[in-house]
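For this depiction, one protein chain was excluded, whereas all remaining protein chains were kept in their positions.
Just so it is clear, A and B label the chains in written order, and each chain counts residues from 1 on its own.
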Amino acid sequence: MPTRATTLVHEDQLFPADPTTRGIARRLYAEVRDLPLVCPHGHTQAAWFAGNEPFPDPAKLFVQPDHYIYRMLYSQGISMEDLEIGAAQLKDPRRVWRLFAENYHLFRGTPTRMWLDYAFHELFGLEERLSATTADLYFDVISESLRSPEFLPRALYERFHVEVLATTDSPLDSLADHQAIRDSGWKARIIPTFRPDLVVDPDFPGFHENVARLGQLTGENTASWDGYLRALARRRQHFKSLGGTATDHGHPSAQTANLSRAEAQSLFEEVVTGPAGRAEASRRELFRAQMLTEMARMSLEDGLVMQIHPGSWRNHNRQLFERFGRDVGADIPTPTDYVRGLHPLLDRFGNEKNLTIILFTVDETAYGRELAPLAGHYPCLRLGPPWWFYDSPEGMLRFREYVTETAGFYNTVGFNDDTRAFLSIPARHDVARRIDCVWLARLVAEHRLDEDEAVEVARDLAYNLVRKAYKL
Amino acid sequence: MPTRATTLVHEDQLFPADPTTRGIARRLYAEVRDLPLVCPHGHTQAAWFAGNEPFPDPAKLFVQPDHYIYRMLYSQGISMEDLEIGAAQLKDPRRVWRLFAENYHLFRGTPTRMWLDYAFHELFGLEERLSATTADLYFDVISESLRSPEFLPRALYERFHVEVLATTDSPLDSLADHQAIRDSGWKARIIPTFRPDLVVDPDFPGFHENVARLGQLTGENTASWDGYLRALARRRQHFKSLGGTATDHGHPSAQTANLSRAEAQSLFEEVVTGPAGRAEASRRELFRAQMLTEMARMSLEDGLVMQIHPGSWRNHNRQLFERFGRDVGADIPTPTDYVRGLHPLLDRFGNEKNLTIILFTVDETAYGRELAPLAGHYPCLRLGPPWWFYDSPEGMLRFREYVTETAGFYNTVGFNDDTRAFLSIPARHDVARRIDCVWLARLVAEHRLDEDEAVEVARDLAYNLVRKAYKL
Partner (left out) sequence: MPTRATTLVHEDQLFPADPTTRGIARRLYAEVRDLPLVCPHGHTQAAWFAGNEPFPDPAKLFVQPDHYIYRMLYSQGISMEDLEIGAAQLKDPRRVWRLFAENYHLFRGTPTRMWLDYAFHELFGLEERLSATTADLYFDVISESLRSPEFLPRALYERFHVEVLATTDSPLDSLADHQAIRDSGWKARIIPTFRPDLVVDPDFPGFHENVARLGQLTGENTASWDGYLRALARRRQHFKSLGGTATDHGHPSAQTANLSRAEAQSLFEEVVTGPAGRAEASRRELFRAQMLTEMARMSLEDGLVMQIHPGSWRNHNRQLFERFGRDVGADIPTPTDYVRGLHPLLDRFGNEKNLTIILFTVDETAYGRELAPLAGHYPCLRLGPPWWFYDSPEGMLRFREYVTETAGFYNTVGFNDDTRAFLSIPARHDVARRIDCVWLARLVAEHRLDEDEAVEVARDLAYNLVRKAYKL
């Protein structure tokens, strides 16, 4: 028995063992592996590309920003303090890195392991597995690389063959970093995405202050319903002016509403300008619901593509939230009802051909039962790729298995990497391309699709559909 | 790389690529491929066989009645008007056909594509893929065929090797077409199925008028609870007299009730004879719930097999409903609770060996969690095959995967095609037979079942179980 693979990333990775299917998958993959990366949704920082400073060290680069990594370590009893999560500067990056390396076996069978191995191998030329034994080797090799010009953010962007990269930004952000990139004359397409949660969700920490700031920023009176809506429309225009083509909405549920103007105004007064904390939970939920419909209306007007990411219980671990804040790996999916939730919005805009709403889910039971039937009927709806926990080989196969039979391939919108971990971007796209080829290869091997059709679909899934759906 | 398959339907279609498993699947399939078709549940029209008129043209035959087809086209921005949906006579069938053909790539990976290719190839001898290029060829070949005697409804019925075909009919239907078929002396078994939704669901459009008509038709006073029940029992007898063996119930939920006689009577007076539109939604739901239990009671008395199809949100797209009516591809599945919902009915009749209730679902999460455990225990329960959106290769495999481990094969009832598209019937049965052979071949290949047993099961699933369950 071999004691270890000779390389970290095998050329046939993820392809089924059956030789016929593997052969087809290889041929399909050869057609898409080198297509440019289109990244319409993610969480990289425009500041990295504006400043183009070197990434500091392996721990700061890989461990600290990636809650996929430290949530797993934390689940096995390793403390946030030992990982220096939340520290602006790491006191002892090598110690953090060793702790991670010693526990690398925890990631066996996870997509995180694949993304990391891909980056270690493809970017840093590492060939042995990460472990306690190789921890220092890794630390030194990566550290040295990071000091070279080829590892500056802009150089990596180009090396990754990125065609367009969207960030996710607050409406209160000036987008100065985006402006700086443009002003620098660097020929890259990095664009903002309008993510208004903090000014449309009354449960967002600092909501009332945020709404006030929105008013200052736009010169609108956000203490009135009309002024508030105008302020949002203005900020959307600002995002558009810097290349933005989409909005994104992360709500606790998929609930929408279709209130009359008078009802909406009265709700606004109760929830937003009324005494803070007085409105009941159901009224705050109704406000979020109405705001999704308002955003859809604005999208119909200004052409921005609308993304809805519902269903996550944010900050489930209260103690951790109080000590370390948001986005520390303690968000947990919940059952999500799309059929009832989206009905008010669809009742108003569902048949609009000039509106694009891309739906995501962290409740996979909705794929076949709700999302594919909805997207396979309503002209405005499209399905986003597997999201968050399901951005995995199995998750991607399930997505195709449950969605294709009812909604086909052409009501989906290709892949997005949705990541804070810049170096994982090529790996994530590579996994997605491989898995789509695996799915298509199975259809071809079982004589359900001809191979020339499969090639066309593979290219559409890797490149064409995302550009079309996001108007890129 | 081949540019296209040499035939539309490959003899190994749907069989796994692994040679061992494929070999077993082929042998099993050879044992069932030519068994007669038993069709206990569907939506063909008795009038077709009574009149035996030629089908008009390809668009009218394939596109217009098949909401699987036009919901997909509609989802991609093609209008119902352009497809002439709802028109009694098509103004320009060739134009509709071309529109469909140009967009045939949308169906890649869907079962609709497989059913269509099967019909194009097996019935019309077409060998090239449907596309913009071949649209006219297809239109002409199919049009010409439809004018020949071999393509009349009765000839196709015989060619398809149908042993029995059940239609789905309103209790207000005189069943004159069924009578006419019998009177014609044609030796075919076409039987009605009693589908009383429009007289038991207070939310059905025209419900009150329907109940009144039920009274006129039977000479019973349907303004009284007893008269209403007697009228339903009489119509069930009429269906039986024309060969019917089953009823079918399409409810929004699986809720049942077990009210006392007095409670039921009072509920009837409130919901049915009280002022129209006054009863609250929860009371109308309770009335539907109680009626399922009343229907089970009647089934125990008259021997009709009871089918329950719950969980679909009908006419989710209000605008389309207002313009085009029911059944236009805008029904969407919802989560369905069987364990709580069926409890009242099962509490009363669950242990009856002489009652057969066949359960269907559009919520696949219920397969393993609720339906298999229920059917693997209660003697009156059996599980219907994958329904509607899940009548697909993947859907059928999931059904076997989730159900067999707990309920075995013998608490299921074989396949039904559930279709309005008469020409898709052989294709649908063929897919079902292939997939069951795939599932069984895997069990044999993994040494979990002997091949002689698998042959027996394959024949039971294709032919024997459905005849037994539906008392055919």
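Just so it is clear, a contact is a pair of C-beta atoms (placed from the backbone, for glycine too) under 8 Å apart; a residue touches a chain by one contact, two chains touch by 3 or more.
Everything numeric in this text was worked out from a predicted model, so none of it was measured.
*Asks:* Using the definition of touch stated at the top, determine which of B:38, B:214 or B:374 touches the missing chain.
*Replies:* B:374
*Asks:* In the complete assembly, which of B:187, B:261 or B:447 touches the absent chain?
*Replies:* B:447
*Asks:* Using the touch rule from the top, list residues of chain A that touch the missing partner.
*Replies:* Residues 1-5, 9-10, 12-18, 71-72, 74-77, 105-111, 113-114, 129, 313, 316-320, 329-330, 332-335, 362-365, 389-390, 392-395 of chain A touch the chain that is not shown.
*Asks:* Tell me where the left-out chain touches chain B, residue by residue.
*Replies:* Here the touching residues of chain B are 18, 20-21, 27, 337, 339-340, 343, 346-347, 350-351, 353, 365, 368-370, 372-379, 381, 400-402, 404-411, 442-443, 445-453, 455-457.
Going forward, only the chains that are shown with their structure count from here on.
*Asks:* Counting in whole Å, what is the centre-to-centre distance of chain A and chain B, each centre being its mean C-alpha position?
*Replies:* Those two chain centres are 40 Å apart.
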